[in-house]
Every structure is written in C-alpha cells, then in structure tokens.
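Here the complex is missing one protein chain, while the rest keep their positions.
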Amino acid sequence: MKRSWSDVALSVWGVLVFLFLFAPIIVIIVSAFNTGRLLVAWDGFGFDGFIALLAKPAIRDAVWVSVQTGAIAALVATVLGTLAGIAMARHPGKWVFWFIGLLLLVSVTPEIVDAVALLPWLVFLGQDLGLALFSDGVVRLVVGHSLFATAVVSYIVRARLVGLDAQLEEASSDLYAKPLTTFRRVTLPLAMPAVLAGFLLSFTLSLDNTVIAAFVQVSGTTPWPVYVLSALRSGLRPEIASVSTIMLVLTLVALGLVAFVLRRAGDSATQIARTMTGN
Amino acid sequence: MTHTRTPVRILASESAAKVIRSELSRRRFLSFAAAASATGLLAACSTGGGTSSAPQAVGAELEDALSIYTWGDYDNPDVLTAFTDELGPTITLDSFGSNEELISKLVAAKGTSGYDIVVPTGVFIPQMIENGLLQQLNLDLIPNLEFMDPAFLGRAWDPDNAYSICKAWGTTGFVYDKTVITRELTSWADFLDAAQNEASGKTSVLDDPGDLTGMYFWANGIDWNTTDAGDLAAAEDFLVNTLAPNISAFDSYPGGAAIPQGTHVLMQSWNGDARIGILESPDPDRWQWVFPGPETEIWMDNWAIATGAPNPEAAHAFIDYVLTPENQLLQLDYIGYHTGAKGIEAAAAEAELPMLDLVFFTPEQIATMREGEVNDAQQARVDIWNKTKAAAGA
Partner (left out) sequence: MPRFALAIPAWAWLVTFFVAPVAMVVWFSFGYKPGIFGTHANDVLSFDRYLEALSPTFFTTFLNTLWIGLAGTALCLVIGLPVAYWMAVKAPPSRRGLLLALVMVPFWTNFLVRTIGWQVILAPEGWLSTLLQGVGVIDGPLDILYTRTAVLIGVVYNYLPLMILPLYVAFDRVGNPLREASKDLGAGKWRTFARVTLPLARPGVIAGVLLVFIPLMGDYITATVLGGAKGNMVGQLVASQFQTAQNWALGSAMAVLLILVIMVTVALGALVVWLATLPFRSRNRLVLGEPPSTRAAPAAPSGADSAADTAPAAADRVPEEVAS
C-alpha cells in the first residue's frame, strides 16, 4: 500500500510526540546508574543507587503503597465513572446538566481544598463514627485519589457514547436480551476503549497525587510522591531514579505481556459490532 | 535571644512565661471547645487533643515498633537499622513535606495519629504545644542529652527542652556565580544589590515568606519578626516593586539542581543545600557561598514525641540512641546539617568530611543568627510573598 505524504507526516509527528513524552524518562534511566550524591549531578557509572534501595525499606514501601492505591483507586473510579458516563449518554435529561455541574465542580476544586476538607472528614468517619475502614491508610488514599478520577472517567465514557447510535442496544433488546445482558454484551463493549483509557488515566493521576495524599496518609502509608517531595530537603539521591527505572522496566514488561494476551481481542467498536452480529 | 522573642509576647521571665503559656492554652482550649460545640464535627479541625501532655514513658521495656514521621530521607539508614538491630523496635518511616501538613495531621487525628516521633521545625513548636500535639519528654530517659551543645538547647520555642531536642539546624545565606558576579558579596544588602544588577533575571530566592521578607529586614537592620506595619509596608514596597522583576524563580532547594546545573547566578539558599550543590557541581570553584551579615536566620528541626504516641518507650530510646556522638556524626555526614552535638566539629574534621565551613559556624556568626516566629505578622508576610510572586510572574 502506498502511503500518502500526510500519512507519513502523521506517523512522524506521532513518533516525535512519543520521543517528547519519553525524553525526561531517558534522563532518569541514565541517572539511575549515577554514583554521585545527587540525582542530577553525574559522577560516575555504577549500581550504587540500586544497592542503596536495599538499605531503605521506606522507598520500597512508598512505591508499593502508591501502586496499590493507584490500582484500587483507578478501579473504583472506573466502575463509578463508567456507570455514570453510560447513564449520561444513554438516559439524557435535565439531571445530566446538574450531574455534569457536579463533575466540573470536582475537577475545578483545587486539590488543597479537597485535602484540607477530607482529612477531618475521614477522621470523623473513622473515629467518631467508628467506621474503622476509614482509619486505614490505603482506604483513605483511595478515597482521596478517586474523586477527580471519577469525573475524568465519566467525561470520557460519556464523550465516547454520546451521539454514538443506540441502535445496537435497541436491537439487542428487540432481540429479547435482558437489560443486564444488553449492558454487558453491547453497551460495555462499545464503551470499552473509553473505559480502558479512563482506567489508565485514573491510575496515572493517582500515582502522582501529592497534595491530597500528604494530608490523608496515616502511619505506614506514605505514598511515593509524598516521599519524593519531602526528600527534597536533603537533596534527591540517585536511588530515586533507580527505583523509577525499576518501575519503568516492570511496567514495560507487564505491558508487553498484556499486549501479547490482548492481541486477539477486539479493540474497536467496529469489531465489537461484528462480533455482536455474529460475524 | 531575648525573652520578648518568645511567641507569647509578654514581658516575663522564661519560667513565668511558661506558666502563662500553659494557662493561655487551657483558656484557649476552653474557648475552642465552646466554638466547636457550635460547629459540631468541625471541632475535629481546630481543637487538638487537649489531652495531657505529661510524659508517657517511664523507662519500662521497649515496645516492638516505632513510627517516625519526618522529612523524607532525613536520617542515615545505617543509624536506623543499627537501632533496630541493637534495641529491637522495628521502625516505620513516614514523610511529610511541610510543617503545616504535620500539624494538620496531628490536629485532625486528636492523638490517634499513630506516630511516635515527629520532627517539627522550631517555630512551629509553640503552636503544637498549645494545641496539645506534643507530649513532654522524660529527659531522664535521654541521658545522652549531655552530648548536646548547650548553644542549641533551650531555644526560644522550648526554653527547657521539655518537648523537643535539636535534630538538625541550619542557616540561610546565598550562593553566587563568581564568573558572572566578579565583585565580592558579603551581606544581604549586597545580595539585594546584585540581584538588581549583574544577576537580574538570574536570581532565585527561597520559596518561603519568612526568608523572602527576612532578606529585606536583615539588610536594613530590622528585626525580621517585626509586626510593625510601617516596616512591613516598606518591605512590601521594596520586594514587590524593586526586587520582584529581577527574580526568576522561587526555589527552596537550589542545591538539588540549580547549582550543579548552573541555572542561576545568584541564589538564596540554606547552608546544607548550598553545600551539596557546590560539592556536586562539575565546577565547584565557580560558586561562592556567603554567610551574610549583619543578621540572618537560624532554623532548627527537632525531635519531639506526639501526644498519644503508641510507643513512647521506644521513642525515647531512639532519641537517646541518635544523640550518641558516633550516630550524630553519621547523621551529619548523611544529611549535611549540624546536629547540635558537642565536639562534632572536631570529629567531622577528623573524618575528613568536605566543605565543613558550610556546616559549622563560629560563635560570632551564630550570635548573628535569629530565630523566626509565627506571629501576628504571618498573614502580612504571606501577602507580601504572594504579591512578590504576582509581580515576578507578570
């Protein structure tokens, strides 16, 4: 197939943007092997940063808290946001206006306000009402991180479905599928790329959340970004880059595996529609 | 250090001030409680524990665990592991990025935060004591206090070290690029002058209202804790209209990146941060550290124990453990700040640690260092800081 110049230009642009996205990451990977005292100042090549990690369980713990929190928060936000997004796109009405208003409010509120508000609230729920659940560090972090993420998923899922014809769903119910079956077999697959994108975004947002996290964390659950921020006081050491590199490598390996597994799975509405119609 | 510098601004002896302070705090607690009952659960945010601040530790057996809430990467990992190996308690380390975070956390948790040791900066200690966030130390359990230099004990915020012991302290100075600023700078007035001339658009200042307004006050011989409206207005006028257009960044840690990378020409910085930056610079000779006159800051992070600490015995044992001379040296080597121990300068020199002139200061220099204070002018200082930022960003 002969490719037109515009296709070539698009591909070049795409590759350039990916380079842009990964540019600072390359610096970090290089810095991971720095033997100096500071992450930014190159001294020599070595594995000191990786070795230092062994002596510092605090770093490992912080990363683990963040990954755990990120996954759970993303899951919560994705479930809530997907349902809300579908409702907004498929059952529009006056309520959508108000609901979007709420979502906008969630996304527009500065994080520091959420943080200052959530801390006493969670303490109130956990201690005064005796809901021990809310005294748990991971639960608190998940709650804090899921707010904006829920709004994000809702927007994306709605944007995916709104205006996309509801015929398939109508067809499905005309064929006597139960509402739940229609939802599971038609609506959800149609929304799937948005759900996936929403999950990825939620996870990412959670992984970077510093302000809310700093306020709601409890003993033993300092998340990674809070650790890094507070470590500035004595100068970031190369092991911060080393652990980031390890995370990156693990991520890429995991992605490779997932990509391999999902290779045959349909990933666009077209294919889903085909599957649906028995082709 | 005069008595009038203590946060409770009354003329009284230190001991009388202490009594009055506790009296004040009890009254204030009562008024808080009244307000709180009016606002229901909002009370969670403002009253603090109000629980007894008497020491909980009596020298009994150590608990199995210890939770420390401190600045990130602020302790030598070797000291932490050695403590666990020798005495048993396993350490959980948590981090905060600002004193305000620490205080909000302790206030909201009402004594159930689960943290044992916390490491607040000195100026915040009166507030924490008043809100019942700290418990008194049982100094009998901390015999190694004898290894501390008295110069760094009994500071204004806690005159009897009833609640806190110096963990590390530092001062504020500046660093400049000798290849660009060829004259010699020695004072805050020189800093402000160079910022408007050779270093214009290449100057960074600390991202802190106290240090920003402090520069002006120090340069002009005014107490940097002044609450005088005229002084504050003059500082605002100078900082917003004259200095701000020359500032390119508000960076609290230039040593972490800006100095090694040569991003700025003139940088206000803390001594330990400047030291790391210069040490790690590919061209250390390019940078000149200045301990500026006539006055500057002393800040101090302190070991303290939170109210309701679940492991008070282990907490006391840890503080005592860290205060031994060999551990103090390990700590100093790791974080690059003076820990306030006696005779540590000789030990550090013997261990051949580099650039010790940025860690240790002469008694004459120390005499020119002033403690900060959270007082009535705090709001005005924050406003000046915000206005300066707005002017610098325009």
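To keep things simple, chains are lettered A and B as they appear, and every chain counts its residues starting from 1.
Keep in mind that, in the parts below, contacts are C-beta pairs under 8 Å (C-beta built on N, C-alpha and C of every residue); 3 or more make two chains touch, one makes a residue touch a chain.
It should be emphasised that the depicted structure is a prediction, and the values quoted were computed from it without experimental measurement.
Asker: Determine which one of B:138, B:261 or B:288 touches the chain that has been left out.
Answerer: Spelled out, the listed residue whose C-beta touches the missing chain is B:261.
Asker: For the chain not shown, which residue from A:118, A:141 or A:218 touches it across the whole complex?
Answerer: Selected residue, touching the omitted chain: A:118.
Asker: Considering the whole complex, which of B:248, B:268 or B:307 touches the chain not shown?
Answerer: Residue touching the absent chain, from the options given: B:248.
Asker: Among A:40, A:65, A:141 or A:218, which residue is in contact with the omitted chain in the full complex?
Answerer: That would be A:40, which touches the missing chain.
Asker: Which of these, A:81, A:126 or A:189, touches the one chain of the complex that we don't see?
Answerer: That would be A:81, which touches the missing chain.
Asker: Go through chain B and note every residue touching the omitted chain.
Answerer: These residues touch the chain not displayed: 7, 28, 32, 35, 38-39, 42, 45-46, 98, 100-101, 126-127, 130-131, 204, 208-209, 244, 247-251, 257, 261-263, 282, 374-376, 378-379, 382-383, 385-387, 389-394.
Asker: Name every residue on chain A in touch with the hidden partner chain.
Answerer: Interface residues of chain A facing the absent chain: 4, 6-7, 10-11, 13-14, 17-18, 20-28, 31, 39-40, 76, 79-81, 83-84, 86-88, 91-93, 95-96, 99, 102-114, 116-118, 120-121, 143-144, 146-148, 150-152, 154-156, 158-160, 162-165, 167-168, 170-171, 174-175, 193-194, 196-198, 200-201, 203-204, 207-208, 210-211, 224-225, 228-229, 232, 236, 240-241, 244, 247-248, 251-252, 255, 258-259, 262-263, 267-271, 273-274, 276-279.
To be clear about the criterion, only the chains that are shown with their structure count from here on.
Asker: If you average the Cα atoms of chain A and of chain B to get two centres, how far apart are those centres in Å?
Answerer: Once rounded, the distance between the two centres reads 36 Å.
Asker: Going by the contact rule at the top, pick out the chain B residues touching chain A in the complex.
Answerer: Interface residues on the chain B side: 41-42, 44-45, 67, 69, 71-74, 77-78, 81, 92-98, 101, 104-105, 108-110, 112-115, 252-253, 255-257, 260-261, 272-273, 276-277, 279-282, 334-337.
Asker: With touch defined as at the start, can you tell me which chain A residues reach chain B in the complex?
Answerer: 36-38, 40-41, 43, 52, 55-58, 62, 116, 119-120, 123-124, 127-128, 135, 210, 214-215, 217-222, 226-237
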